[in-house]
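Below is one structure, written out as structure tokens, with a few remarks after it.
The other protein chains are all here in position, but one chain of the complex has been omitted.
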Amino acid sequence: MSEIKRVVLAYSGGLDTSVILKWLQETYRCEVVTFTADLGQGEELEPARKKAEMLGINPKHIFIEDLRETFVKDYVFPMFRANAVYEGLYLLGTSIARPLIAKRQIEIAREVGADAVCHGATGKGNDQVRFELGYYALNPDIKVIAPWREWDLTSRTKLIEFAEKHQIPIAKDKRGEAPFSVDANLLHISAEGKVLEDPWEAPEEYVFSRSVSPEDAPDEPTIITVDFERGDPVAVDGEALSPAALLTRLNKLAGDNGIGRLDLVEGRFVGMKSRGVYETPGGTILLQAHRAIESITLDRGAMHLKDELMPRYAELIYNGFWFSPERRMLQALIDESQAKVNGTVRLKLYKGNVIVQGRKSPDSLYSMEHVTFEDDQVYDQRDAEGFIKLNALRLRLLNRQQG
Amino acid sequence: MSEIKRVVLAYSGGLDTSVILKWLQETYRCEVVTFTADLGQGEELEPARKKAEMLGINPKHIFIEDLRETFVKDYVFPMFRANAVYEGLYLLGTSIARPLIAKRQIEIAREVGADAVCHGATGKGNDQVRFELGYYALNPDIKVIAPWREWDLTSRTKLIEFAEKHQIPIAKDKRGEAPFSVDANLLHISAEGKVLEDPWEAPEEYVFSRSVSPEDAPDEPTIITVDFERGDPVAVDGEALSPAALLTRLNKLAGDNGIGRLDLVEGRFVGMKSRGVYETPGGTILLQAHRAIESITLDRGAMHLKDELMPRYAELIYNGFWFSPERRMLQALIDESQAKVNGTVRLKLYKGNVIVQGRKSPDSLYSMEHVTFEDDQVYDQRDAEGFIKLNALRLRLLNRQQG
Amino acid sequence: MSEIKRVVLAYSGGLDTSVILKWLQETYRCEVVTFTADLGQGEELEPARKKAEMLGINPKHIFIEDLRETFVKDYVFPMFRANAVYEGLYLLGTSIARPLIAKRQIEIAREVGADAVCHGATGKGNDQVRFELGYYALNPDIKVIAPWREWDLTSRTKLIEFAEKHQIPIAKDKRGEAPFSVDANLLHISAEGKVLEDPWEAPEEYVFSRSVSPEDAPDEPTIITVDFERGDPVAVDGEALSPAALLTRLNKLAGDNGIGRLDLVEGRFVGMKSRGVYETPGGTILLQAHRAIESITLDRGAMHLKDELMPRYAELIYNGFWFSPERRMLQALIDESQAKVNGTVRLKLYKGNVIVQGRKSPDSLYSMEHVTFEDDQVYDQRDAEGFIKLNALRLRLLNRQQG
Partner (left out) sequence: MSEIKRVVLAYSGGLDTSVILKWLQETYRCEVVTFTADLGQGEELEPARKKAEMLGINPKHIFIEDLRETFVKDYVFPMFRANAVYEGLYLLGTSIARPLIAKRQIEIAREVGADAVCHGATGKGNDQVRFELGYYALNPDIKVIAPWREWDLTSRTKLIEFAEKHQIPIAKDKRGEAPFSVDANLLHISAEGKVLEDPWEAPEEYVFSRSVSPEDAPDEPTIITVDFERGDPVAVDGEALSPAALLTRLNKLAGDNGIGRLDLVEGRFVGMKSRGVYETPGGTILLQAHRAIESITLDRGAMHLKDELMPRYAELIYNGFWFSPERRMLQALIDESQAKVNGTVRLKLYKGNVIVQGRKSPDSLYSMEHVTFEDDQVYDQRDAEGFIKLNALRLRLLNRQQG
């Protein structure tokens, strides 16, 4: 075990990370610095401060930050420019939050002179990889502590015992096993494990917290507009909103209309398949809206190249390579394409459906003049013959020479 | 203008292709062979026979064929193995039918000794390309007639005049301009043009014919199962069905539940953007179901490779390159992956939504034993440390050496 | 035939473009503006001025420009950052020059108020496509004249007759057919057609003009160094050189050592295969040298992504899509990767071989400390076990579940 002097812990204020805090003090005999971020998970942060103080953390070593705007502006939006989905469906809600947390931990470590960082992710999941690749990419000499891979508190009972022994307060509803594991931020909330482990069984309604079911959504549709500038959403229903405010607004609109639930089995980077149940209400609208505005403003060649590279880009984010050179390279390519992705999309939200109703743009490439069934002065239909003939030439030679 | 002796016309029996038939006889002074295929477009074919006879076609030169099973088995299903969508959304319903029609025209041309083939697609669209690339790929010496690129019947009025002059019967509702243009087969029905040309305006309800709107769909969900073997659907609700019967069944189930509508702007191969309104009810279920069964039976490496190549594969089909070597190569790759894509998916259909409720398979790669939050005997969490450390090594070196 | 008022002709001063000049005046009764560029083809430009004057061109409409530095800096070097080769071998010497000529023609057209541009490429080749895609991309309303596709001067005899009739001077050696067709610039010289049409026959020695044969090269090797900054070469043997001067220097060094010949059959964009014989002496060194400096300065993930996208990038350039959004997007991705591609490569040039002898860089990612066979303090070999175990996990599950 390495010598550790000071460690920056990603601290939620919950039971698990409080146990980790104490375990770090006891095991490494080191000073613990806590970092608690508001990424829109929907929890008060001040209790985390109190709890950290109570557990003996030096007040100036308690970092509590509202990162919602940064999170949406510098992580969520760039990712949505790519229309990123993992394995055809997953909107990467957890994956995209980890790099930001990792980055702030490393920055704080530099600030307070810490030589280590610590996270509360288990040894089976993707999050440990995402945190640690972020740490190492930003500080190659940092020491990393992953208690779930090290300690022997391998059952709920042991964890509770340790908490009791160290006078860590335990909320009543945390004494028993949670029926599933949760991660939340402004983009999504995920549920996995335990009662959700059988992929043949549909999740019960109580699993969901950010959306009503399509069945319970209003019988009347809601019509909205989303405005885009340079590929990013900037207004809802004509009202300009900051990134986090905009996503918050879309979350509400979508959640109220039963939009954004996803139940899937995904391939983890560590090699096993797992089942996740996700709610990404605003993100689900955003993906459709962005595709719709691109459909009239993005050149076909640009769009197809983006589409071909998207799965790789999504895989990089899923696997934790946000700070890799290849992610940055792909981002440069994607961002290059978005300069004219401006305009407005009108959408109907109705019982789980996001229905594009219209798109318009000052930079629209859609040309009624060209596409019309009427006579036009801009397109010579005879050009099509030559176009086809030369596209066909290699196929004809192939048939003629090779049968 | 080339000398033509005998031409095989893709003949629907409708007004336009009847005018073409007559125009061919008159312009090329050649013998016309008609080919009418049932691809599930939902029209009687026998009237086409009568009309062809009436227009002077030799009965033995009237070819009428039910190609529905071939269409679904050899074209639709292989394409769905790839989860093919064009520009993120379009299920390629028109694109996938053209190669089969082209192939049969070329085969019939060989059979009856024709030296030319003819289609009724316009000079602005993708279909001319799809037909003609198919023709040339299968017979490099075939002559191709594309009347819409050649003749001067460039307005509805002229077309009607020509029809009247040549005693071609005109259905009452065909005298005026249709409000939009339609293409239909067992996979989908499309509408485009005229009243649909403004992409800011949502399509009116009367545009749709294969699905009720989500709003008009039943308030009670419908639960179904779909069984897969080697990547293809083989049964619905446990009942084994032939390919065409299965797709017909899914079309009904989906259409009744408001599923499968799509309104988009797409990039045509000929270079302009156009707006299409599509209904692909059964196909929409099929795509979700196939992804769901793959999610538990397909290895991650296999799936990600497929996902990366899908946009290219879809583009090839959209652009008319079904009979190209590169489409065959991609198909070989895709088919290689599907040997164990077996099992059952349970879906909830509800007001436009296709909600995966469960998936199971005798070949499932999902391992509860590995994924469990409980202790297990199969996964050593300490392995994750080495996995992360070596994945991080290049990123650490990068930071250390290049800052 | 469209009405043309003034046309900018890409004018070499040679017989063919002089005939075109005259033919334009006669056929379109329009004013001709000549544009002659020095791209390093190795010909005097002033004779072109005289000839243009003699053919009646207004002196202020004769544009003669030395574009060598721009050509190498803004076209050749960006392309070499990508290690671009077409079909595994071709260094794109002709392809990369066309966009610059097209761009200047359009700019001059704007300057002089011309409504058309004209080039001397034939209707079978790639160059017509490269010129015209460039024209249209930069000015969508420009009119394009491609005489070789329009006129009836379809044989050498007719061309000579036309020249004689219009008193166009004909150099003695231009009366007969050239034994092959040539294109040259600072990057390469190509030969194709006629005596080179049989791909089973090797080209005769007289086809080559920029390099001695490996057999005739010196028996003593030449050792050189090339320095790179941000992915571009900046010095040879320690001497800083401008882009064009550097490429000129490498051309000499390589040509003297029998380096840079290439004989291949390539797939043209218009659909046929053609045989080309190329000399790219300096470029051949540059490709090896750039790969060598990347090998120590470019992260593996970055390099592999670049390698995967290179064929697409090369295809875009070959096909004439330099000014397309997708080429710009790929360029953004490539350039993003080159910030630390700095350092020195030492090469041995010997009878056709470019042999990398050493590479070093202040930004080297190569770490002796890590790679050493001796004990080290930076790499824990036990990490490899976890790395392998988790990489293997999906393969083990696959075997266990699907056999």
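Miscellaneous remarks
Note that the chains are named A, B and C in the order they appear, and that numbering of residues resets to 1 at the start of each chain.
Rule of thumb we're sticking to: a residue touches a chain if its C-beta (ideal position, glycine included) is under 8 Å from a C-beta of that chain, and two chains touch if they have at least 3 such contacts.
These numbers were taken from a predicted model, which means no experiment stands behind them.
Within the whole complex, touches from the chain that is not shown fall on A, B, C. Considering the full assembly, C:Leu138 is the residue among C:Cys30, C:Val117, C:Leu138 or C:Ile160 that touches the omitted chain. Screening B:Phe321, B:Tyr350, B:Tyr366 or B:Tyr379 against the full complex identifies B:Phe321 as the residue touching the chain left out.
Within the set C:Pro59, C:Gly88 or C:Gly176, the residue that contacts the chain not displayed is C:Gly88. One of A:Leu45, A:Val112, A:Val234 or A:Leu365 touches the chain omitted from the figure, and that residue is A:Leu365. In the full complex, subunit A makes contact with the omitted chain through residues 297, 299-301, 340, 363-365, 367, 370, 379-380, 382-387, 389-391, 393-395, 397-398, 401-402.
Mapped onto subunit C, contacts with the missing chain fall at residues 83, 87-89, 122-124, 128-129, 132-133, 136-141, 146, 148-149, 154-155, 181, 193-194, 197-202, 214-215, 221, 261, 263-267, 270-275, 291-292, 295-296, 299-300, 303-304, 307-308, 310-312, 315, 323-325, 346, 348, 350-353, 355-360, 365-368, 370-373, 375, 379, 381-382, 384-385, 387-388, 391-392, 395-400.
Interface residues of subunit B with the unshown chain, by the touch rule above, are 267, 270-273, 299, 301-302, 304-306, 312, 321, 324-326, 328-330, 332-337, 390-394, 397.
As a convention for this text, only the chains that are shown with their structure count from here on.
Relative to subunit B, the most remote chain by averaged C-alpha coordinates is C. Centre to centre, using the average C-alpha position, subunit A and subunit B are separated by 33 Å. Put simply, the C-alpha centre of subunit B and that of subunit C have 41 angstrom between them. Counting partner chains per residue, subunit B shows two or more touched chains at residues 299-300, 365, 367, 370, 379, 382, 384-385, 387, 391, 395, 397-398.
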